[in-house]
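For this view, one protein chain was removed and the others were kept in their places.
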Amino acid sequence: MSETIVAILLLLGGVLSLLAGVGILRLPDVFTRMHAATKVGTLGSGFIMAGAAVFFGTSDVIIRAVLIVFFLLLTAPIGAHMIGRAALRLGITPWGEDKAHAQPDAPTEENRDLLGQNAPRDPGPGT
Amino acid sequence: MKSIILRAGTRYLAGLLLLFSIYMLLRGHNEPGGGFIGGLIGSTGFVLYAIACGTKDARSALRLSPQNIAMAGLGIALLAGLMAALFGDALFTGQWLFIGDRESGDYIPLSSVLVFDIGVYLVVFGSIIALVFAMEEEI
Amino acid sequence: MNNFAANLLFAAVWAIFSGGFSWISMTFGFVLGYGILWILQPLTGVKSSYFKRVYFWIKLIVMFFYELLVSSLAVIYDIITPTLQARPAIIDMPLDVKSDTGILLVTNLISLTPGTLSIDVSSDRKTLRIHAMFADDPDAVCHELKSGMERWVIDAMEDTPA
Amino acid sequence: MEALMAISIGVLVAAAAYLMLCRHVLRFIFGLVLISNAANLTIFTAGRLTEGRPPLISYGADAPVANAANALPQALVLTAIVIGFGLFAFALILMFRAYTSLGTLDSDRMSLAEPREEKK
Amino acid sequence: MSAPADPARKPIGGLVPTALAAGLFTWFATFLPEVAAGEVVRLAWDWVPSMGIALSFVFDGLSLTFALLISGIGALVFLYSNTYLAGYKHFGRFMWFLTAFMLAMLGLVLADNLIALFVFWELTTITSYLLIGFGHETTNGRRSALQALFVTGAGALALLAGLILMGLEAGTFEISEILAQGGLQESELYIPILVLVLAGAFTKSAQFPFHFWLPNAMAAPTPVSAFLHSATMVKAGVYLMARLYPGLSGTDAWIWTLTIAGGFTTVFASVLAVKQTDLKQTLAYTTLMALGTLTLILGQSGGYSMTAFVTFLVTHSLYKASLFLMIGCVDYGTGTRDADVLGGLGRRMPITAAAAGLAALSMAGLPPFIGFIAKELAYAGALEVPSSVLFVAGASLAANALMFAVAGIVAFKPFWRPAGGTETPRTPKEAPWPMLFGPLLLALLGLVFGLAPGLLQGTLVNPTVMGFMGEAADPKTLKLWAGVNVPLFLSLATFVLGFLLYVVHRPFRAALNGMAPALPNFDSMWDKFLDGLKGFAAWQTRVIQPGILRVYVFSTFTTVLVAISGTMIVKGAVPAMPDLSDVTWKNWALVALLIVGAVLTCLTRSRITAMAALGVVGIGVAIIFITFSAPDVAITQLLVETLVIVLVAVALLRLPTLRLEGDASWRPLDAALSAALGLTVTLVLLAVLETPLDLRLTEYFEATSWPDAFGRNIVNVILVDFRALDTFGEIAVVVIAALSAYALLRTTSERKDV
Amino acid sequence: MTWLLATPLVLPFLTAVAAFLTRERSSGRWVSVAGNFLFLIASFLLVARVLQDGIIAGQMGSWPAPFGITLVADRLSAVMVVITAITALAVAVYALTDINRRKEYLGYHALFNVLIGGVTGAFITGDLFNLYVWFEVMLISSFGLLILGGKPEQIDGGVRYVMLNLISTILFLSGIGLLYGMTGTLNMADLARIVPTLENQGLVTVIAMMFLVAFGVKAAVFPLFFWLPASYHTPAFAVSAVFAGLLTKVGVYSLIRLFTLVFNGDTAFTHEVLLWVAGFTMVTGVLGAAAQNDMRKILSFHIVSQIGYMIMGLAILTPLAIAGAVFYLVHHIIVKANLFLIAGVAERTAGSTDLGKIGGLYKTAPLLAVLFFVPAFSLAGFPPLSGFWAKYVLVQAALEDQGWVIAGVALLVGLLTIFSMTKIWAEAFWKAHPEDRDPTLAALTPTARGHLLLPIGSLAALTCVIGFFPEPFIAFANDASTELLDPSGYITAVLGAQQ
Partner (left out) sequence: MMPAAGFLAPVVMIGFALIFAAVVLALYRLIKGPTLPDRVVALDMMTIAIVAFCGLAAVRTGQAAFLDVALVLALVGFLATVALARFAERAVERRAGRDDRDV
């Protein structure tokens, strides 16, 4: 019985992780990709941890699994916030938005290397 | 870096990381962990602190200069090794004191080896913080 | 948060780490927690009552799991369906919650709510910028969050009467 | 599996060497990271690979399970990783200082320690 | 040099070494009776017994002759210098060097151990270097000092090899033992030994073509020239040949080498002596001539030659030292040494003139001076030579005639001929007596020994000749009148020819100067040699050490590749084809992740991508550690990976992009080298993996970790207990890395840190 | 017994910690001097015991060999520790003036003493991985010392030094991994026991070559020495002195240790390679020096050249040759460190180390002239100074072994060494100073003079003592050589008789 639960949890976790990967691949811009990574990815790992907790069934493993998920939930949104903020400041326009509404903070021209366009020449030290 | 969210998160995460690092240090003799891992985790706590709040705050929170912590750690590790001299053993011979009954498993082990691991912890902790802080401040 | 409360929290977490709530581990955790709080003193500021916090934390952990599970489904659906139905947009939401912890919780919970992701809080702490995946009606999304998640956090957290 | 590891270590070394031969010292640093990883994996592999049996003694036992993974290379690698980090950090900061005080990361254009005109 | 005397320093500074030398002379003289009686006195102390090196000294005819000359002339030179250099700023230093030289020279001639001899030999080289460099603030002074040091130093190194070979061949370094047991001439190493020893002797004694350093060495003050570069040090080479004569002589190689080198040197030097106008230079070339003559004589065998050697050795030392010191007096009195300027000094400097005259007569080989006897003996010796009478006798005759002329130029003309018209820098006046005493005494001795040759005969000549020839010794008698014989006719011919040469020496000199460009100039060849050496050195250094880091890395990697793969091929240690059939898909995937990360790091042009790719490699490695049962290592790897990214993310803020301007044409070569390196590493690792691993250590750790070290995490127990010393060293590395990096960031550029 | 071994290793680290934690007090600088003095005493005790008892070994952590880490002192190790202590004390005193407050604050004393600790560890460890650890300790502290001061040329030199040395370090680490993979042990005595029994001796030679290259970089042999002349002229003088004296010698020591103890099975191949390396190292180094015009650059290239002599001794591998190499090591550390210290005083007195810009020291600094003369002419191999005996023993060993060519090379390189040393002498000391100097330059306070000249004088005196009374030193070197060429004593001392 518990083996079946474990199997379901692990498969579910695996599938969710894969879906997060697909999301990162398919979704159109960094913001939407973050939705996939932060939520779906964390959920996938969470299911696998749940599976592990059931598999072992001992209190120390359960506590560890809970803590892992807790830590992921605590940190993932903060990470996402940091990425999103950086993306906005880099001037990345969210997919489906018009530029005016997005109010990018910085001119895009100078940040091409960060945006994956042709990098500007070495500006020299001390900049 | 003026991220309110990050600062707020750091308040808990930094503490958790420190706590967790000491946990990893102390259990290291029996389970994955130890001075290296503990020190690395502990330092990430302060690295996060420095990223979120700036190195000035982080330094004042640390109170001691990280280099001194690291160097003191080296001294502690060495003293742990020198402890053996008191018992007529060779350098770095582990000295153990079990408070409680070892047979029943209900005891607290005190040892020079643990002191050594604490030295390792402090070294790694202080060194990485010194590195990261200096780098943060310089750039 | 009250120092004492945080201290106990650390003691408890320590006990969890140590694999069981024994007096030895609780005491040791308390001592350790004290040391850590002492180190972190420059960060701590707001005072608050301690019993409320414990309850709140426990409840929050449960909420995290629940919200996460629900929030993912919409995104997953959109990922696996061939055409993208999302209408993403950046929404600026006025923020009423005041404390750092409160802001952290609101933003984290919003991030874990279906289709929304906290991007940033303005430096005057009055506005939360959100990326919403299904923002056909930005104002509706904004209102939903304010009356749901933020309200809930303020009720649970802030000492100021609602 | 050891054989496959040997091959991938070779690839790591080749990539690292190619990076280290570049006159851009930042690439050298990247190469350094790769080659350190290769060296660590070399030790790890030379101590032979064991799947799924960490060298831990479970509570109640006096020794690890039979054919547990070789603990010695693990200890060596663990410290090598930490040392490698120290060296890497120093090297990185050195590059940074080189850039600020020499104005370039092109090692071909660094000629203060060994001035090239002097030889004439 | 003629600065006002410092009275406070004069009496003590010079008199102590004078007394030392005089005392030594007296002590040596006490050995005369024993030595005259044919005895050999040995004194020996252990020095380096494990290498067979002793401080052993021997007093026999040869060594005593030299020792007396060195200490006796030394005493006079010290006395002379005390006045001549009084007040000179570095007078004390000078006296120290000169004293050191004298002691070294005495050690050289008295040593009975090859290596001890060599030690003293080199000490004379160093002191000579320091003394020649007396005028060190001039480029020329430094050049001369270096030249002398380099040429004699080169010879000395050859000599060292020769002496070691000789010692190894003989099984001992004691000279007396080597000579007693004989047999060196039959050794298959004889020729190398001879060549190496003669290289040392010829350079030291300035034989052609190593002669050029000696005239330049005249840059040293006159007492030095008198003492080192005419009377004693330059005779060290001759001494060595004489000392080893019983062991090395008699072969064709010996005879021909010495005869040709000596003969050529003697004629060549005599001609050049006439060419000089500086009196000191003139004398320097006559010294060369004398050294050539001594070498020439040593090339021969037979009683006359051997007797002539000792006699001429003493004769030359006496008159040459006297003449040099005399020139110092002239220089001191007039301020110049130019033969064309000086003239008519006889009345103003009568004592100097007398000393010069006496010495010159001996030099010219006129009776009743000892010089005459020496010349007669030399001619007699030359006539004994069976194979090359004409060459040896002809060379001697030409040289002696020229010497006669030079004697006139040096000692007659400045005093008794009218001046050339130019005023001397100072009004000529007689030098003080401590300066006159030496030249006069030495010159007088030439006369005394000429009139009473018996004084030398029994005490020094006979024992020395016996030392050369052993049982078959046939020392000839020293006498002024040996009857009407061939040598006498040769002497007469010498005088006539010499007088003619003196008369025509100015036109002769002009002719020589006209020929000069056609002659090989060894002195300028020295400059070319030095330039060539420096040029080659610079070229080599540019090639090996071009200052381009990329080249260094390339060379280092190439060396690694050649060393490993070359050895692998030579030793046939190539592994078998690896069997990959047991690898699961999961592990393939792991490795693929690793490789993709590595290749991506290599190929990307974006530093951000490179950094992310490094992260992938780090993650890949961590997964490998997880998969293969190393949780501690995996945790460490992940933590470090995180910190690496943190640091890089900070550093990159101030660092430029990965693009560089310029040539990249060598990158394919780099790629080939890298690929070869990677392949080599793989092959070596595969080969290593073919050997079964002995797990003794790990088994011990597993067995004792819990029972003896009280730890369940074996990795951690190894770290903090079994191999705690390693861990201690490694945390020291970590601390110091942090300190170093901190210092690197905080250290400020500073010029001077006083 | 184990503490006799452990104390010289522990003291530098204790000194480092104490000096660092007191670095902001004025007394902190004397901690380093005091610590190094104690270190010297400890090293003398060690060598005394080794002379009395022969090879001694101690098990750190009380774990038996080959499981724990063994410290071993045979004659070679013991004398290297003593010479390290002498150099360290000399440099510690010199640093009192040469190293300013800023550098002290940044941790000079800690870096220096940890460096010394690393060097000591490398000399007395009997464990290959432990040797690697001490190499790392030396390497990283040398990094820090090299760049302390932050002049741009220091940074530039540092880049070269760091990169090339890191390659060597990684090679060393990989070599250890591979050797472990073949033998299953890290203890050097154990390796010596096991390696000959391995089936694939060809592979052993391959690994040996890996170590040869790795240590070759450290020892600065041809063609791996680039980092040394590229960097040694840039740091503070006290630093370059300790580098010049000790660091490369650790590489040489390690080569001697491994290629007599462990890799002694295929000497026809390995030692032939070493002989070629030695010859080229001697020649290229000395020619490199001939092309330089700066005191420290000349001296740096000479390190390379002199390393060739030591490698030559190892390559010839006769008892006398090894003794020569050992003697050369000892002599060269003293002399070379001293010459760099002197270069520092020359710079303080004359304003530069560039020979074109200085001069007149013979007149203005006669004592310094004497003090330079001794090590310089010792280096050039003039008797009766230490360098003569070093060269003499090696040349005799070569000639005994019928190594005509290498003996000739050794002698010729000696000649060119004379050329370089006299160049410094002539240009810096004899030549008049080319310009009017800043009068403040020559004004060394009496204290500064004491700090600078006392160590120089002591080292010069030592050079003379070795030169004048070489017998005990040569006898010692012969005994050391006997120990090295018969590893059974070493193996027994470490593993016990039953092995």
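Residue numbering begins at 1 within each chain, and the chains themselves are lettered A, B, C, D, E and F in the order written.
One rule holds for everything that comes next: contacts are C-beta pairs under 8 Å (C-beta built on N, C-alpha and C of every residue); 3 or more make two chains touch, one makes a residue touch a chain.
Computed from a predicted model, the values in this text were never measured in an experiment.
Engineer: Could you tell me which of the visible chains the hidden chain touches?
Structural biologist: The chain that is not shown touches these displayed chains: A, B, D, E.
Engineer: Which parts of chain E are in contact with the chain that was left out?
Structural biologist: These residues of chain E touch the chain that is not shown: 585-586, 589, 593, 596, 600, 608-609, 611-613, 615-616, 619, 622-623, 626-627, 629, 631, 634-635, 638-639, 641-642, 645-646, 649-650, 652-653.
Engineer: State which residues belonging to chain D touch the missing partner chain.
Structural biologist: So the residues of chain D touching the missing chain come out as 51-54, 56.
Engineer: May I ask you to list the residues on chain B that touch the chain which is not drawn?
Structural biologist: Touch with the absent chain occurs at residues 1-2, 6, 13, 16-17, 20, 24, 31-33, 37, 41, 44, 47-48, 51, 53-57, 137.
FYI, only the chains that are shown with their structure count from here on.
Engineer: More C-beta contacts across B-F or across A-B?
Structural biologist: Answer by contact count: B-F.
Engineer: By C-alpha centroid distance to the whole-protein centroid, which chain wins?
Structural biologist: Answer for the innermost chain: F.
Engineer: State the chain with the largest centre-to-centre distance from chain E, centres being mean CA positions.
Structural biologist: C
Engineer: Between chain C and chain D, what is the gap in Å from one C-alpha centre to the other?
Structural biologist: Each chain's C-alpha centroid was found; their separation is 40 Å.
Engineer: What are the residue numbers in chain A that touch two or more other chains?
Structural biologist: As it turns out, chain A has residues touching two or more other chains at 74, 78, 81, 85, 124-126.
Engineer: Two or more other chains in contact with one residue: find those residues in chain D.
Structural biologist: 20, 25, 28, 38, 42, 44-48, 54, 56, 72, 76, 78-79, 82-83, 86-87, 89-90, 93-97, 99-101, 107, 110-111, 113-114, 119
Engineer: In their complex, what parts of chain C are in touch with chain B?
Structural biologist: These residues of chain C touch chain B: 6, 10, 13-14, 17-18, 24, 32-33, 36-37, 39-44, 100-101, 103-104, 107-108, 118, 120-121, 123, 125.
Engineer: Write out the stretch or stretches of chain A touching chain B in their complex.
Structural biologist: 71, 74-75, 78, 81-82, 85
Engineer: Flag every residue of chain B that touches chain A in the complex, lowest number first.
Structural biologist: Per the stated touch rule, the residues are 3, 5-6, 9, 12-13, 16.
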